[in-house]
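With one protein chain removed, the remaining protein chains of the complex are shown where they sit.
Presenting subunit A:
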Amino acid sequence: MDKFRMMFQFLQSNQESFMNGICGIMALASAQMYSAFEFNCPCMPEYNYTYGIGLLIIPPIWFFLLGFVLNNNVSVLAEEWRRPTGRRTKDPTILRYMFCSITQRSLIAPAVWVSVTLMDGKSFLCAFSINLDIDRFGNTSLVKGMSEMERIKLLARIPCKELFEHQEIRAAASRYIKCISQACGWMFLLMMTFTAFLIRAIRPCFTQAAFLKTKYWSHYIDIERKMFDETCKEHAKSFAKVCIHQYFENISGEMRSFHYRRSSRDGSDDDSEDKKSDEEKLLGIRAQDDMNKVLWNWHTCKPALALRKDEIDGENNGRLNGNINGAVNGFAKGHTHEVEKKEWAVYYSKV
């Protein structure tokens, strides 16, 4: 059981913690990017709002899409969605579940960006300084006698420290807007946390049995894909090994029959075991010319991708009988859909 625990922990820790780790890294990257970014309000009435609100909205969209890109499960989801039905029915709840879990993970980095931006307050200040009622903050003589355009231009310069002369009014106004911005930020965080709480804590009240089923099968789809890739790799490796082995045998056979006639293994019965295995490893290629021919042919005339089924197909009859040709005739056709049921009779002598 301990071995199973270790294996489970390894599997689980790989999949989930990997995705959680990516999630956490992206959240940290989002916060770090904000602090490294140099906020630069244009301080002009036409562009302030666009810049301020754009900086609040566009990077979160970018992080959300990046979350989708970095998540491996997106391709699994797409494949499951687009595959033809074949012999396996499609379950829409599984697709919904996978989509929900991918979306939940991708939403964390954008939420971090939005909260950090709102808590910092600069983007709100840039976007909404024009809408301020300046009389509230200081002496009203500042804007008396100004036309509407001039007043707006003055208000638009509030976010820029160097461009606005009356520092105390600027300080008061920026404090006020930052307050509002932070209130919005906290409300946003409260809303997100409450929604997550509803989804996680209240959902088991409604659909627990169906949820267990979808969780199992969506995990199964992911792992089946991995198993298929693994099996294909193993198969390719074995295929390559046997193919190359047979190629060497072919070539060495041709060369042997070309050079000299000699019986295959009769003379080697007396040899020791070690020498036999070395001979086998050479696969009949013992001369420089032969090896050169092998290498040349490997490029100019690659063998077909069709492995020859050796006549001794895992059965021991050939070895017992020692009769090559008879066994070949008997087992040339392999069975298809059932595995061969092998039976043999062994004669027991009562001596």
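The working rule: a residue touches a chain if its C-beta (ideal position, glycine included) is under 8 Å from a C-beta of that chain, and two chains touch if they have at least 3 such contacts; residues count from 1.
Definition applied: contacts and distances are computed from a predicted model.
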Chain excluded from display, named as in UniProt, from "Exosome component 7", "Calcium homeostasis modulator 3", "CHCH domain-containing protein" or "WD repeat and HMG-box DNA-binding protein 1": "Calcium homeostasis modulator 3"
Omitted-chain contact residue, chosen from A:Met44, A:Leu163, A:Val242 or A:Ala287: A:Val242
Full-complex contact with the absent chain, from A:Lys161, A:Arg175 or A:Arg286: A:Arg175
Per the touch definition above, residue among A:Gly21, A:Gly54 or A:Gly253 touching the missing chain: A:Gly253
Hidden partner interface residues of subunit A, rising order: 4-5, 7-9, 11-12, 83-84, 86-88, 119-121, 136, 167-168, 171-172, 175-176, 178-179, 182-183, 186-187, 189-190, 193-194, 196-197, 200-202, 204-205, 208, 216, 219-220, 223-224, 226-228, 231-232, 234-235, 237-239, 241-242, 245, 249-250, 252-253, 256-257, 264-265, 280, 284, 304-314, 318-319, 322, 324-325, 328-329, 332-334, 336-339, 341-350
